[in-house]
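Apart from one protein chain that is not included, each protein chain of the complex appears where it belongs.
Our next item is subunit A:
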Amino acid sequence: MPVKGIRTVASARNGVGAFILQCKRLDFHYCNFWASSRGMLNFLTKDLPAFAREHPQIEIRVSPRPAKHPVIKGHYINGHEKAICVRNLEPEDIMKKTMILKEASGDKLKRTKKPVTSVNESVRGIWSPYHGDLRGV
């Protein structure tokens, strides 16, 4: 049996070559009767068309959800979903929430301490005590 090398699968590194926005779909749910949807209704009629025109890569769905608070849901390329309740919010605040969903990566929120995460091998290699010059102390 011939020896086979270990197969490596290229990991997705969005942004190195091409850049794809991770948010693929935004759902806007509203209710026609509840007062908590008032700002949302304003937002849908006033600001949403311009937002949709600026972001042709995002699919936007608007649907009623009677007798519930208004909700924005973001769907991401990695299959995750994020929802933000926007009850009693003004159109400007709803715009901010929409931007949060648009710019999110879709990953679960994590607390990290290191700013840089790398999948590359160490550039300078691993230190070895048996190689290199002897150094005086």
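Just so it is clear, a contact is a pair of C-beta atoms (placed from the backbone, for glycine too) under 8 Å apart; a residue touches a chain by one contact, two chains touch by 3 or more; residues count from 1.
Keep this in mind: contacts and distances are computed from a predicted model.
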Omitted chain, identified by the protein name its UniProt record gives, among "Cyclin-dependent kinase E-1", "LAFE_0F11386g1_1", "Splicing factor subunit" or "Large ribosomal subunit protein bL21m": "Large ribosomal subunit protein bL21m"
Of A:4, A:53 or A:111, which one is in contact with the hidden chain? A:111
Hidden partner interface residues of subunit A, rising order: 13-16, 19, 21-22, 100, 102-105, 107, 109-112, 115-121, 123-125, 132-133, 135
